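In this view, the complex is presented without one of its protein chains, the others remaining in place.
Residue numbering begins at 1 within each chain, and the chains themselves are lettered A and B in the order written.
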């Protein structure tokens, strides 16, 4: 939008702000619609996996020793005699009312299990993304500022390793080295056994709960347990964030306005952080969001390795027990969180960038 | 006129010469980048290992020897032995066949599928485009690994189902690329020329649009192979992929988990194989991207 001084109204304040609000509302409205559609798509996929692929979902429930009458009763109870689209609608209705079915292996409603296990995953992934940002962004910026230097080469290698090292393997090697050999960190699980159950769950995140209840010993024990899995997750987000930061920064550093800043005699540190880095803060939010969503996925593997009682562990246990309600419920929750993070970072992008306002 | 001149001719006399010349230029450009050479060598070694596994592996991959269980790496067992006394090196060598099969099949299923969906959506536009791409976007906005896990859970564990599940979750990225390329080609003069000459949509898509998408597709597929290997290994690790006694690398790591604290080599060695092969695909993919599509550097 170009306002030349001649054509601009004397006090453009209210109209400009008004237009900004309008555009923001339109963005948010479009956002809600795509979010809803994507979520429906996710439901369609889980529905398809749960009801269509298995050759006989009834058999999976009643077992192969059931009589014909039992079988038919179960079939009608599951609504499988209805046309597929009606089944889908009732499935969507159930999900939106929070009914994800019962878990065969725990005997509890899936939604209850998930809300119990979610905080552990959330705690670990959040710490992981913090590690990834705090180390990855400065590394990426430095690599771009000194393109071709040794630090740039390291970023390149770290970035590629982030794409080629299996997360579960890195976790195992970390355990073997830092727990078994060096004794630097706590082992699998969230706490040592004798601390277990001493903190009553408030948020479900032990680091926060233990501090709230003044249990400093437990806090440090929890730190020693969470630091390794979080660092492994952090490595993968670091690799991605550093690589993207570097590429964004290189793009900015080749822009004319960076030369302008140098012409002004601005110190190189200011050129890099104020002029080149500031414009990429907004796209970086998207990168961090994507990376965070990716960590939720990575936590499935990591939780298995570290016996971490989170959603990932719940999901793999359910997979091995063919507990389909639990599998689909976890898929749905992880998928939904993934979608929301993705779309929110997308919207933040549009709301925060002054050029898009 | 020598071969090199023929390959680098500015005005090739035949389509065959043009293709060969282009391939030669890509090849020489790749050879200038040490990392892509390394990547190529790694892939070549993988291919040879898989082809000649029976001759390379010193022992049988499934032959148990309970007297020599959990031996550390030594001159006779380069990577040590596992809990059943099997030679880990031999199992890693045989495992290359499984990895290669997975990678090839996933590429052969998902790339053409994605290409077709993307090209059809891009060429026809309108409602077809919206429906196909809406579908693609839903898949793209979901976590791949979780989706693959759920599919395998429904289909049942096993290597074939693992391949199907990974392929199902990989095609949307290719559809996006193919659509973007098709949109830029669709309105080109020569497409109009084919239309005027009476060429139908199938002919145009298959003969004129798909060939032009291949170079970006090759880059993307190569770069994605590392991810495919990791996902397959992950499925194997959880116990949903290749089943024992198959020497699949992820499943081998899973077995070695029990011994990780004392016999580290059982779980560690197959991991190195995964890393090296994945890195090989990354290096080669990066190199190919620099040569074939220099503009998109860093935007993966």
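Keep this in mind: contacts are C-beta pairs under 8 Å (C-beta built on N, C-alpha and C of every residue); 3 or more make two chains touch, one makes a residue touch a chain.
To be clear about the criterion, contacts and distances are computed from a predicted model.
The complex appears with one chain absent; UniProt names that chain "ABC transporter ATP-binding protein" among the candidates "ABC transporter ATP-binding protein", "YncE family protein", "Acetolactate synthase small subunit" or "Heterodisulfide reductase". Put simply, the hidden chain is in touch with A once you look at the whole complex. Interface note for the absent chain: among A:86, A:203 or A:259, the touching residue is A:259. Touch with the chain that is not drawn comes from one residue among A:50, A:119, A:166 or A:279, which is A:279.
Think of the hidden chain as still there; on chain A it touches residues 1-5, 8, 12, 255-257, 259-268, 274-275, 278-279, 353-355.
The rule is simple: only the chains that are shown with their structure count from here on.
One simple way to say how far apart two chains are is to compare their mean CA positions; for chain A and chain B this gives 25 Å.
Of all residues in chain B, only 134-135, 137-139, 141-147, 149-155, 226-227, 230, 233-234, 237-240, 250, 253, 256-257, 260-262, 264, 267-268, 271, 274-275, 278-279, 281-283, 286, 297-299 touch chain A in the complex they form. Per the touch definition, chain A reaches chain B in the complex via residues 37-38, 41-42, 44-46, 49-50, 53-54, 160-161, 163-169, 172-173, 175-176, 179-180, 243-244, 246-247, 250, 293-294, 296-297, 300-301, 304-305, 315-316, 318-320, 322, 324, 327-328, 330-331, 334-335, 338-339, 342-343.
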